[in-house]
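Notes follow the structure.
Of the protein chains in this complex, one is absent; all others appear in place.
Every chain is named by a letter (A, B, C, D and E) in the order it is written, and numbering of its residues begins at 1.
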Amino acid sequence: MRESGREVNQLRPIHLETNFTKHPEGSVLITVGDTKVICNASIEDRVPPFMRGSGKGWITAEYAMLPRATESRNIRESSKGKVSGRTMEIQRLIGRSLRAVVDLNQIGERTIWVDCDVIQADGGTRTASITGAFVAVVLALGTLMDHKKIKSIPITDYLAAISVGVLPDGSEVLDLEYQEDSIAHVDMNVVMTGKGEFVELQGTGEEATFSNQQLRHMLDLAEGGMKEIFDIQKEAIQSYHDQMNIS
Amino acid sequence: MRESGREVNQLRPIHLETNFTKHPEGSVLITVGDTKVICNASIEDRVPPFMRGSGKGWITAEYAMLPRATESRNIRESSKGKVSGRTMEIQRLIGRSLRAVVDLNQIGERTIWVDCDVIQADGGTRTASITGAFVAVVLALGTLMDHKKIKSIPITDYLAAISVGVLPDGSEVLDLEYQEDSIAHVDMNVVMTGKGEFVELQGTGEEATFSNQQLRHMLDLAEGGMKEIFDIQKEAIQSYHDQMNIS
Amino acid sequence: MRESGREVNQLRPIHLETNFTKHPEGSVLITVGDTKVICNASIEDRVPPFMRGSGKGWITAEYAMLPRATESRNIRESSKGKVSGRTMEIQRLIGRSLRAVVDLNQIGERTIWVDCDVIQADGGTRTASITGAFVAVVLALGTLMDHKKIKSIPITDYLAAISVGVLPDGSEVLDLEYQEDSIAHVDMNVVMTGKGEFVELQGTGEEATFSNQQLRHMLDLAEGGMKEIFDIQKEAIQSYHDQMNIS
Amino acid sequence: MRESGREVNQLRPIHLETNFTKHPEGSVLITVGDTKVICNASIEDRVPPFMRGSGKGWITAEYAMLPRATESRNIRESSKGKVSGRTMEIQRLIGRSLRAVVDLNQIGERTIWVDCDVIQADGGTRTASITGAFVAVVLALGTLMDHKKIKSIPITDYLAAISVGVLPDGSEVLDLEYQEDSIAHVDMNVVMTGKGEFVELQGTGEEATFSNQQLRHMLDLAEGGMKEIFDIQKEAIQSYHDQMNIS
Amino acid sequence: MRESGREVNQLRPIHLETNFTKHPEGSVLITVGDTKVICNASIEDRVPPFMRGSGKGWITAEYAMLPRATESRNIRESSKGKVSGRTMEIQRLIGRSLRAVVDLNQIGERTIWVDCDVIQADGGTRTASITGAFVAVVLALGTLMDHKKIKSIPITDYLAAISVGVLPDGSEVLDLEYQEDSIAHVDMNVVMTGKGEFVELQGTGEEATFSNQQLRHMLDLAEGGMKEIFDIQKEAIQSYHDQMNIS
Partner (left out) sequence: MRESGREVNQLRPIHLETNFTKHPEGSVLITVGDTKVICNASIEDRVPPFMRGSGKGWITAEYAMLPRATESRNIRESSKGKVSGRTMEIQRLIGRSLRAVVDLNQIGERTIWVDCDVIQADGGTRTASITGAFVAVVLALGTLMDHKKIKSIPITDYLAAISVGVLPDGSEVLDLEYQEDSIAHVDMNVVMTGKGEFVELQGTGEEATFSNQQLRHMLDLAEGGMKEIFDIQKEAIQSYHDQMNIS
């Protein structure tokens, strides 16, 4: 049993509030325990210069935290005048993950901008961002379909992410909250599709290492958690489920 | 009557949700019609270098909008690598306004960081930020008092802000929403104290001008709106009202 | 009587030296007491991208101080790599004010760049910049007319600015010099047209507030000062006066 | 068989030239096929501000490519004025990996700066950097030991990295060169210790996904390649081998 | 004879207006033909971190042009967010030149900031800056002496600069104005002391080259011009001449 009372394979409560703000084509507030992220997907009717004329679309993601999303206040990246390495890593991960399940050939020369803004952080902000961003992108493509700009939602599978890790006592656990994350020996983020394929796997020993067996245990935990998350996503976007191009 | 059905002297519905996020010493979500701003006040136990040893505290404010707070997506200031002139103007205004009602001598060598993050914009984001930030600062100082670090809340008066303007038909109106703001000939932001004194007055003719008489009408509208806003603030912070140093 | 011996409603001596440097289409050195600002207006035969094809022109202003324009040396903004919030605020104010009296439809797709460079500062640099910049713009448009590129000078009215304020002893005064400005409780900048309409009104309590009555007194002082300033402007540009489109 | 004639489980030739340049405490040129990286380790006798007084040391890594290390010239990051997300990701990975095998408590308040500069790129620059950097750090700590500043080399295990991936034909391969990397469906970087534990595992589907079985195959290939790399490292630093603290 | 009517060895009229602005310890407006530069020297009572405790002083120079000092407007370096290579080269040259004749051991731990701001440019701005800056520094040190902070003016010799060049017709000329400078095949800046020693020599073939003989001719021209310039400097600072430490 964990300090929070959760089982090692137990997710925190997850909630997806769709249409959270009014302007974006797709807007979601995802809550995972005490972690809260606004995921907005915006459609822009053009692509970056290097893609013009290709007939293909593009997805790009940005990630940020409110200065006081965390226990002590962080300096705003706009004030520092540059984006940190951690932020870049996360926004590259979100964009890359989404591109694995969106058929960019089907959306025309459009860019989907995904903005993940953490308003309260308690561990797992990057995985929550991916899980919420997937839903926001479905909603945005749904809006595009509702406006008769595309005929169906060119998404080939569900997509979600979760963290797993190894605590100092050696136990492998699912969905680390901040208090666990800050002491974990191993931290691994797993991004998967609805069919159970990996999109990304990022495991890191924090001044520590992990064995092949620990890896297998962590991947089992991740797979179990994913199933629950996909159910929550399905419920949130059920009205669009049949228009998705899932083979 | 205005397009929205409001009277010229009618505010949009205003709501203050206190303790909106869990980490800040003071946290407020202010809603003014469709404008929504998270106002967080953080206490840091030190002051900027130029004030060390003075025994006095400091208040500074930062303001930002989520990229898709607006109808079309704005580029993130952290991506551009610099803060725009508009943002700087607004955050200087918020900080200056708050300093007019906080007795910095009474808070010790501490900095109050006020972060106003607009999650949905529909006109009046800077005035909503000031009105919400005031409440967040009271809550943060209340936290400081609850922790026995100060004996009372060193705030000398209530503080709120509202916009007034002149529409193309020549009518003066209170609390402009975005659709009005974008076509107004004159736009004026008024920051006042609970006793009805001015803290800031910023009136701008947008490729237009205004007369002394129009100025007087606008100030009357502002004064009327302020009374309602102060009542809403009082309700939100009633538990701290008696600990404030209002003379 | 003020420390300088001036009456509360007395301006400092104002001088406008036209054609101060040889390259700009319009060049003015404005002297207000010990404050000296070079105001240069440059005509560029194109507009920013967002205005191309509109048939309209644009005015934009930049403001800077020599590092040693002030009592102690300031770090150059080019060395810091960014423009301060104060500078941005001032250059936005200058540009906005000029746009209120120039008919941008009449100047074709041209940009007027106004550069206000303070070579010696003693309070009131932003108001001196506006007063001098107006004259530089008239001269630049006069040059354009002399070159047969426009038929008249598309300026709809005179434009000038002055500061007023409240000193610690409670007296309202006109045209604050640095020593007064640095201790004033209230500082207000007023931008007006020749017909006496407001273009901008920016009043700020410096950790203080002001009443409606004080506001009225300050505006009366400003109006009195403006009359004298317009006379000095008229003398400086008298050769162009009849070609201006003042209704 | 691969286009280059290599077997799926065959490494490119690896060479480590120690003492490549004269100034650094540890200097290595690592060659992996046509990929060449200069890995320099510098000892600085102080730590970053947040670690002062801790008695512990720090390791940090920087990574860059010469503009023409690649087939077409890249713009220099110093000219762009900022470091790309890819560069940040790589230098964070190198630093984190090294910290897993260096006992920072044993090096005193010193910083080890590791600079990996790619002079010729042909795929696998980040894994070559880690493999070479490990040797450079051992040499630098050896220099410190030779100067009697530490008694032994506080390194707890060998460390190396290699890439594995899935080619379009579905075959899993070891040590991708650029031509393979640019078309691979899956790209995975594995960082391991001499004892065969994972330090980092980063697998990415490039607009594709991978199964649990593919993951296992790739990890088997990586493990095989690692054994050869450790032998090459051991030969390069054999004079220091016995002074290392490998348990 | 040159287009301007000047002889090949004839300087343009040079004028030095001392005490041009009121705040700096030393302030000079230098006019060389149509080139005008404000040279201000400021004394700061501390040195950069790397010199603290050395007992020595420091001189550093900054150079800038008003945007419309030139025939067409230049973008302000503060707007671009960085200083150009040309500006850096010039300010390094000015600082280095001055350090050759100021005895930094005699001024205590003080920094002399020299600001050269070109308000009108017509060729030779960097040499005019050096010639004017020397006088500003003498005045600033004179102020320091007048305030009893130093006993004499620790300047070891006069210092001035002039340009020479080779025109397309092959003639060597002294003191090039902009029209000549823009077509010259060779451009050389010479910085000399009152005793006729070189401090700096920077000769550049602009997509051209020059022979040893041309070099000698140009140096002769420079030497001749220098004599006149030193006389003008002496007149400007005659009241301080006897307090200078010229051996």
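Following the convention adopted for this analysis, a residue touches a chain if its C-beta (ideal position, glycine included) is under 8 Å from a C-beta of that chain, and two chains touch if they have at least 3 such contacts.
Bear in mind the structure is a predicted one, so any value in this text is a computation, not a measurement.
Taking every chain of the complex into account, the omitted one touches D, E.
Of the listed residues D:4, D:21, D:54 or D:105, the one in contact with the hidden chain in the full complex is D:21. Here one chain is not drawn; of D:15, D:52 or D:73, the residue touching it is D:73. The chain not shown here is touched by just one of D:18, D:42 or D:245, and that residue is D:42. Only one of E:51, E:145, E:201 or E:246 touches the absent chain when the whole complex is considered: E:201.
Contact between chain D and the unshown chain involves residues 21-24, 27, 34, 36, 38, 40, 42, 44, 62, 64, 66-71, 73, 76-83, 87, 113, 115, 117, 119-120.
Against the chain not displayed here, chain E makes contact via residues 82-83, 85-86, 88-89, 91-92, 96, 99-100, 104, 188, 193, 195-212, 215, 219.
By definition in this document, only the chains that are shown with their structure count from here on.
Measuring from the average of all protein CA coordinates, the nearest chain centre is that of B.
Centre-to-centre spacing of chain A and chain C amounts to 51 Å, using the average Cα coordinate of each chain.
Among the residues of chain A, those in touch with two or more other chains are 81-83. Pairs of chains meeting the touch criterion are A-B, A-D, B-C, C-E.
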